[in-house]
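Only one protein chain is missing; all other protein chains are in place.
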Amino acid sequence: MGDEFSILHGLAVGLGVAADPMNLLFCLLGCLIGTLVGVLPGLGPTATMAILLPLTYTFPPVTGLITLAGIYYGAQYGGSTTSILLRLPGEVASVVTVLDGYAMTQKGRGGAALTIAAVGSFFAGTVGTLFIAVSAPYIADAVLSFGAPEYFLLMVLGLIASVILAQGSVLRALAMIMVGLMLGMVGTDLNSGQYRFTFGFYELLNGVDFVPVVVGLFGIADILVALERSVRDDVMPVVGRITSLWPTREEARQAAPAMVRGTLLGMFLGILPGGGAMLSSFGSYSLEKRLSKHPEQFGHGHPAGVAGPEAANNSGAQASFLPLLTLGIPSTATMAVMAGAMFIHGIVPGPRVISSQPALFWGLVVSMWLGNLMLLVINLPLVGIWVQMLKVPYRLLYPIIIVVSIVGVYGVEYSASAVYLTAIFGVFGYLLSKWKCEPAPLVLAFVLGPMIEQYFRRSMLVGRGDLSIFVERPISLVMLVLIIAMMVSIAAPHVKTLRQKAFAE
Amino acid sequence: MSMKIDRRALVSGMGGLLAASQFPTLARADDFPAKDFSFVVPYAPGGMSDTLSRLFGDKFFQITNRRVVNDYRVGAGGAIAANFFKGVKPDGYTALVATNSFFAVIPAVMKVEYDPKTDFTPLMALDSAMVAAVHPSLPVKTMQEFIAYAKANPNKVAYASAGKGGVGHMCGEWLARKAGIQLLHIPYNGAPQAMQATISNETQLVFGPEAYEFIVSKKLTGLALLTNQKRWFKLPDLPTSAECGLAGWAPRSWHTMIVLSKTPEPVKAKMFEIVSKILQMPDIKEKIATVGLMPADEDLATLRKRADSDIAEYGVLIKETGLAAK
Partner (left out) sequence: MQLSAGNCRSKFLSLTPSLALSLFCVGFGGGAIWIALDYPYGTLTSMGPGFVPTAVAAILVFLGLLIGLGFAKDDGAAAHKAADASTEKSEPEARGIERLLGTGRVMLFILGAIVLFGSIVRGLGLAISVFVLVVLVSYARQRVRLMPTLVFAMAVTIAACVLFVTLLGLETPILPRL
């Protein structure tokens, strides 16, 4: 009872703070900037927040944090736009949205996909915010029951999920996963300090950056393929047409349950500070594809393939505030920038934020919900404007895409080598399309690979070299069983066909 | 007799010549600064270096009416920025926003193009509080008890660091050697992750200023502040390592601003004066305290000695742990 009261009281305090006209204005401003950088491939919310951080020095702390948070979740909304319309993701999360979102655009349902993404994000944002409000005081200790073995198995689950989301040949998808894992190993080995596959380049000591890989494999590669074809056929590609902006009843029916499941999954993964949030969108995609009676429709414009990941992504984004606000542990690079911002404003993120800074904590929570509402209101009418992008002739569109992507890639760390890498991955993506391979599993393996290796080797250190650490811990044991079950269910049909083939010969 | 004098005169004359040829444009400090500054930032926007660079940039503008442009040279743990900085014009208009790693660790663990002893001059020192803290489930309350416990339970205590070769790792190695105990090192991917591991008892020991919040909220037990200087004003009850019987130099981490050693002395002095003036400003003092840093208030000669002693002491640790550049 007392708790409920204090949460309601907290929300009331928060509403008072968030509804302050100044805070409302900056929340809106943050959301607008966030939407903008979300739409732009390359320059993501992390870089933008870092760049704009000094502007907030002069604000009161709450206002500064509200603005930055607005950029963060605004980018979650905007991120889906170019993925859906132009097959141009800027972050891990949107890589998955590409699969069915772009397929919907090709079917003329791009507007509907954008609407589904916006509504799904809003639903997830609302539930996610409520979740933060209710569970923040209790969540801290639960989070700590996840150690290295659990994270290792979680990442393995994620890797298996990336096989599920592959559409064509499983063999090709596996090959792409291995290539992704290899790319992830470039850089300095965490445990030994050994430089691996750096070829003497200083720029590679910290590994290959994520943004050049994604922008190259998707954005630049696509342009190369499209232009090559246009040179050959002597016609400029037509980007797409749009029928209705609203989802049909059938589409809405398919999207709704996916949205709910995605929201819950995203929340669970988002609270794990060891890198759960980034699993949320493709975890949700794999879940939907697995649960669906028509998994073969995924990749061909299934609304659940947009609604689930978008919702999971946004609720994961909201939930990832929890480890920061309750433990002082930033779970993502973006949250690390938030932590930096809090420091600058004299607030030390950690277990004492809720009790020592109630106005700040609750103000931030309520502003998140208000921000999500603003974003829904901003984004629904914007759908109509965004789809106009498809009417821009391709000969004008592709140079714009290149400029925005490349300047964005450069702007993340002002690094010329990131620009060169983008070109290299552009060529590689072009080759992959020639070889009929999909880049999505590669990208996911690239992100997960280093974590899988690190968490495994750390588990071995923690367990003093004893593999039984994976079965001795209850959570880890359950996950292990889950993984084995999944692997069997994926492998079974293939083993069967292989055996039939072998017998036939 | 006269020979002797002549030789002395000759030597001093040559010294003067040498100095003159080294500084062909003997800059006069009253002209300085005559144009905008550029700060080389070795780590990504949003981090501590970036933050300090911006804080100081604002104040530089207030004092000198010259702007500061940030020049980001991110990568290789700072080596890219350091190598670039070695090649800039030694006129004092370019400074490197750095840490003591640029003196003691980076040149020892990787191949770089500069000599930290002769090329780089530190203009300030903002010490990070390297607090040693353990998980409260360990039956220890003090550093002495901890050492006894670790001796009785060899290889049972694991410590978390933010990465191999980082200050946290060095602290662990130093403590193990100094106290004659066995500690298992588990590297993490950043300081927050190392803290997380220790509050969840995956590891038992951790070092760093971030421990402060967790000590105050009783999720960790503070053992000592690793230093042979003064206690930390934020945790006045926490003894220093020297007070705990671990006398002498202790691994430390400090933020600094570096100019090239070839910069004309008057310009160096002027830069030092500006930086010192900024460090006295009340709002800067407050911000620096919030982020857990302690200004050391040392003059140029003392700062040089501080850098050199770090180069020597870290050098030994790095060599003994097999981290030195192959």
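Labels for the chains are A and B, by order of writing; each one numbers its residues from 1.
One rule holds in what follows: a residue touches a chain if its C-beta (ideal position, glycine included) is under 8 Å from a C-beta of that chain, and two chains touch if they have at least 3 such contacts.
Because the structure is predicted, anything quoted here is derived from the model rather than measured.
S.K.: In the intact complex, which of the depicted chains does the undisplayed chain touch?
M.R.: Answer for the hidden chain's contacts among shown chains: A, B.
S.K.: One chain is left out of this view; which of A:Val37, A:Leu85 or A:Leu245 touches it in the full complex?
M.R.: A:Val37
S.K.: Among A:Leu15, A:Ile160, A:Met178 or A:Ala359, which residue is in touch with the absent chain?
M.R.: That would be A:Met178, which touches the missing chain.
S.K.: Which one touches the absent chain: A:Phe268, A:Phe321 or A:Tyr410?
M.R.: The single option touching the absent chain is A:Tyr410.
S.K.: Please output the residues of subunit B touching the missing chain, sorted low to high.
M.R.: Touching the missing chain: residues 69-70, 72.
S.K.: Which subunit A residues would touch the chain omitted from the figure, given the whole complex?
M.R.: Touch with the absent chain occurs at residues 33, 36-37, 43, 48, 51-52, 55, 87, 99, 102-103, 106, 167-172, 174-175, 178-179, 181-182, 185, 189, 191-192, 194, 196-197, 220-234, 236, 299-300, 395-396, 398-400, 402-404, 406-408, 410-411, 414, 416-417, 419-420, 422-423, 426-427, 431, 433-438, 449, 453, 456-457, 460, 465-467, 497, 501.
The rule we apply is simple: only the chains that are shown with their structure count from here on.
S.K.: Just give me the whole-number Å value for how far the CA centre of subunit A lies from that of subunit B.
M.R.: Centre-to-centre distance between subunit A and subunit B: 36 Å.
S.K.: In their complex, what parts of subunit B are in touch with subunit A?
M.R.: 44-48, 50-51, 54, 71-77, 79-80, 83, 109, 155, 158, 163-165, 184, 186-190, 192-193, 195-197, 199-200, 202-203, 210, 212-214, 216-217, 219, 286-287, 290-291, 323
S.K.: Going by the contact rule set out above, which residues of subunit A touch subunit B in the complex?
M.R.: Counting only subunit A, the residues touching subunit B are 46-47, 49-51, 53-54, 57, 144-148, 188, 190-193, 202-203, 205-206, 273-274, 327-330, 336-337, 339-340, 343-344, 346, 348-352, 412-415, 417, 454, 458, 461-462, 464.
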